[in-house]
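Yeah, one chain of the complex is gone here, protein chain that is, but the others are all in their spots.
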Amino acid sequence: MKANPRDVNTGTYYMDGDVAAGHGALAAGCRFIGGYPITPSTEAAETFARIAPKAGAVFIQMEDELGSIASVMGASWSGVKTMTITSGPGYSLMMEIIGLGAMIEAPFVILNIQRGGPSTGVPTKTGQADMMQSRWGSHGDYEIIAISPDSPQELFDYTIKAFNLSEKYRCPVMIMSDECVGHMSEKVVIPPAEEIEIEPRRFYNGPKEKYLPFKPDQDLVPKMVKAGDGYNLYITGLVHDERGYPITNQKEKGKRQQFPTRRLVDKIRLNADKIIELNEEGMDDAEVVVVSYGISYRVAIRGIEKAREKGIKVGNLRLITVWPFPDKKITELASKVKAFVVPEINYGQIVFEVERCSHGQANVVLIPHGGAGVHNPDDIAEAIEYAVKEKKKIRKVIEWKTRLEKFVFEGGYKLNK
Amino acid sequence: MEPLRKTEKDIHPMDDLLRMDRIPHIWCPGCGIGTAVTAFAAGLAKAEIDLTKTCIVSGIGCTGRVAGYVKLDSFHTTHGRAIAFATGIQVANPDLKVIVFSGDGDLISIGGNHFIHAARRNINMLVICVNNFIYAMTGGQVAPTTPLATYATTSPFGCVEPPFNIPYLADSSGAVYVARWTALHVRRLTNSIAEALKKPGFSVIEVISPCAMYYSRINRLGDGLDMMKFYHDNTEIRHGEDTKNLDIGFQTKIIVGKFVDRERPTYMDSYNKWLSGTKKD
Amino acid sequence: MKTNLKAVLTGTHTLSGNEAFIEGAFAAGCRFLAAYPIMPAIETIERYLKRSAEVGATFIQMEDEISALAAVIGASWTGKKSMTVTSGPGFSNMMEHLGLGVMLETPCVIVDVQQSGPSLGIPTRAGQGDMMQARWGSHGDYEVITLSPSSPQEMFDFTIKAFNFSEKYRTPVIIMSDEYVAHKKEKVIIPRADEIKITPRRYFKGQKDKYLPFKRDKDFVPRMVDIGDGYKFHVTGLTHDDKGYPIMLEECQEYNVHPILWKIRNDTEKIIEFQEIGTKDAEIVIVYYGATSGAASKAIKQARDLGIKVGSLKLDTVWPFPDKKITELAEKVKAFVVPEINYGQIVSEVERCSYGNANVVFVSHGENGIDNTEDIVSAIKLALNEEKIKKGIIEYQSQTGRV
Partner (left out) sequence: MNPIITAFANGIKKSGVELSNMVLVSDIPFEPEIIKELGVDFFHITRGRAIAFGTGLKLGNPDLKIVAFIGDLMTLGGNHLVHSGRRNMEMLVICVNNFVYREIAGTPAPSVSPGFSAFSTFEKPFNAPHLANSCGAVFTARWTALHTNDLTNSIANALDKRGFSVIEVLSPGPNFYKDINQIDSELLDFYYKNSVTKNNEDTRNVEITPGEKIITGEFTDKEKPTFIDTYNAQLSKILGDKFIPHGGQSGGD
């Protein structure tokens, strides 16, 4: 299906990432955003509020993040594409209801413009420390898809992709951007509507009385209907069967039976290969591979250039989808390369996944950064250099001591100057 | 930075009450929060309460930064949860007097639930709510206090939701002391704060404040001084007015005054009464 | 430091996990509970209230879990040891304030009585699906200490330990209980008050105007004072300097947040506790924690009877994870078997730390409640028969398989 021309503000613009995401959401067919202002994501909400009424879409500013995500869940089941926009602290508040979304399989998108944390942290500056939270933040077992764009153009493109994935797999899709990308102004090309591919909702078309809201198709994803279409829906956040009825019978519980929650993880895990999108470059003869995502990728490019100038063979792997994690790819690379270098704007999150998937075959070097800024490319270049030289297999994540750390704790950094 | 006050002559009576090492503050020219803080400091001095047993909690936002400038035990917490945080402090140590100083978005929007529940429980605290009709820290989004048809960045075509009448909400949830002043009414605000500080129970003082940077700019209302002039010409003091008549529209008359002053057992009173009852069993 | 005699019910009792937890909390000196009632943690609040008058402890039922944890953090700064109890859905709501607790470096204890999730799940059924959430659930970087008791007695002991850790490291400590442990009634021995070791709060003792709330000692832990003692301190959830004043620079972010991680990461050896049985000659090691302990120990016995050399590693502290121990064991054993009541959480940590030296077999309890001894035994056999080291987790498929 193609996008509706009414929704697409075709043209070439100079805009920041947040604004691009707002345009992307509308172009993807989003008809409802329930949001709550939080720095640095607000511009996305403002943009949508401005452009939505001219395209028959609605923006409502709810009383808090819990309200906005709950309203998004409701709007999703009313039959429209929905999204909410937030940043770290708001994201933490949404955790319970993200679990509900996974359970009632409501397709929705969350745009998280990450900032420095924990807690209130550094609201106006960047961070990448919500990556594990996006995967594990709600209680119980579930799987999500997370995408990490690195430019305003990608915030437009991948917002559309996020909507498509959420409709296809009926699961929460997180756009894990960060303040740097959100507030970065660049050229953004919004293509004509006929060039934008839109995934329609998987509506059920059979006889009403035969409809089972949680009966999966071949790819483990069930078909949806709209609330108020006379299907007599029963949808619950409790563990439920295909009819949607809660599993309450004590006897039934003890028995060996497939739990429907199993499917919630399987529908992503078994389709992972179709979902994962990577960008690799210079892998053929690489000795060291830099694994990065989001804004760190753009910084890493400079670091890699510097290392290559010294004659080191460096591969560059960018995770466009961070979750589901590309286990196979990392394992495959691990058997070929000496080491992975992982720069991320946190003190170690995705690096543990890289460590896990490398199965002891390659060293793993973490270049941490607490947030409120990006890496120094020299740190990345030096870490690459070190990783090439290191002969021993080191049985832990090697934490690179960055220039910033040395400056703050050993150099002359004075607070309150 | 050079110390602001160099000689003894320069010492200001507020120096003991404010963290002078953090001045200059972050508020914009024309903002009313500074005035509210001055009134608060003066109120503290006037109330003559034990300042070591007094603490202040703020949430997030422009007004949320107040805790950082007041020289009491001070907490800058998460968005909307200042009252909940303060409830913990008050109940764990009832000897303390807790002041919650925050904005309309923080206290009434995201913190609305804690606001009504703390009022219902009648937790012993003073809530000073600076109402500037907008989310200023994040850049001028519509707030639950934004008057109908008023512009804000997330209501680019005019606000479509009726605003809260904060004194009415506080009153109907059970607050024992409710007053409203503007940033112009410094002396009355000071007196009100001093009075409320001595009152046991949940007290609410709403302070209408100009936001020259966002609210006034987006709605073309001039600068801080223009807003002050507006307050001067368009406020009316009506003590004891029924709280349901206190709605504020876009640039309409604002009724100020002390509206509610009543007695109710505080949470700790009821708790202790209940506790002594169970001990007998 | 000694505890209040009335608070310690010295003697032998029959208590459920939930009740034992409250006794442990009182024995540890906890005097403040803020909570919102949720299945299956309700009995804790009932027990607390029953005993609160004689112990002199305060309770408040807050309007939701968000405010419950906020109140606990506030109460902790008044000098009272404070805690909250909840279950999965409530725990999810607490995520933002877990971060605040970390940032304000406030000692407090959170108990998550895990139920079957996600979302509302099955409130009356045990689960272990919140293990990763405890570590990663709040935004930003932080480290937590997480204890996982497997019996009411452990619930009592670990609760005291949790309060001690939280005071020692000035951090929120999470006890990951579950519905099974919470409702299981067993003998609990409560020692005499003078036998219980209590870590006192690390108070600042110096000039009042010299106090800096985030000035760190050598072990990166700063010292605390109480509200109302005249220190007139300021703390904030924003990135701050020693004074607690916000500074929005990357240098300050590094200065502030990195040591918060170091205070745990540099001390993991002192924090981590596990029970290791028969790993010396083992070919297979079962790694388990919490509610799976019962089935795991039965399975070990059965496998030993079959002549299989099985060892066991029970994790008392799940976070920080015993990386070194697993790495060390992986070099000696053929495989790890990890039973969990979820679809794979701690097992991926075991995989990470085994560095491709041992197979990792995962037994999901997701479908089968807590009593799946047979599955574990079969998984042990499967692990034993697997000659090659596989890349990735081998998931044991129960006899019925996936429907």
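Every chain is named by a letter (A, B and C) in the order it is written, and numbering of its residues begins at 1.
Just so it is clear, contacts are C-beta pairs under 8 Å (C-beta built on N, C-alpha and C of every residue); 3 or more make two chains touch, one makes a residue touch a chain.
Note that the coordinates shown come from a computational prediction; the quantities given were computed from them, not determined experimentally.
Shown chains touched by the missing chain in the whole complex: A, B, C. Residue A:Ala57 is the one among A:Ala57, A:Cys171 or A:Ile301 that touches the chain missing from this view. Only one of the listed residues, B:Ser74, B:Asn113 or B:Ser203, touches the absent chain: B:Asn113. Interface note: of A:Phe214, A:Tyr231 or A:Tyr413, the residue touching the hidden chain in the full complex is A:Tyr231.
What chain A contributes to its contact with the hidden chain is residues 4, 6, 29, 31-32, 34, 52-58, 60, 62-64, 66-68, 70-80, 82, 96-97, 100, 104, 226-238, 243-246.
Interface residues of chain C facing the missing partner chain: 36-39, 42, 45-46, 49, 59, 61, 63-64, 89, 119-120. Mapped onto chain B, contacts with the missing chain fall at residues 109-113, 116-117, 120-122, 144, 148-149, 157-164, 168-169, 171-174, 244, 267, 270-271, 273-274.
Simple rule for what comes next: only the chains that are shown with their structure count from here on.
The chain pair with more C-beta contacts between its two chains, of B-C and A-B, is B-C. Inter-chain centre distance (chain A to chain C, centres taken as mean C-alpha positions): 28 Å.
For chain B, the set of residues touching two or more other chains reads 76, 78.
Residue positions of chain A touching 2 or more other chains: 89, 119-120. Residues of chain C that touch chain A in their complex: 66, 88-93, 95-96, 98-100, 102-104, 112, 114, 116-122, 125, 127, 129-130, 132-133, 135-142, 236-239, 241-243, 245, 247-258, 260-261, 323, 327, 342-345, 348-349, 351-352, 354-357, 366-369, 391-392, 398-400, 402-403.
If you check the complex, the residues on chain C that touch chain B are 31-32, 34, 52-54, 58, 60, 62-64, 66-68, 70-80, 82, 96-97, 100, 104, 227-238, 243, 245-246.
Across the interface of their complex, chain B is touched by residues 35-39, 42, 45-46, 49-50, 53, 59, 61, 63-65, 89, 119-120 of chain A.
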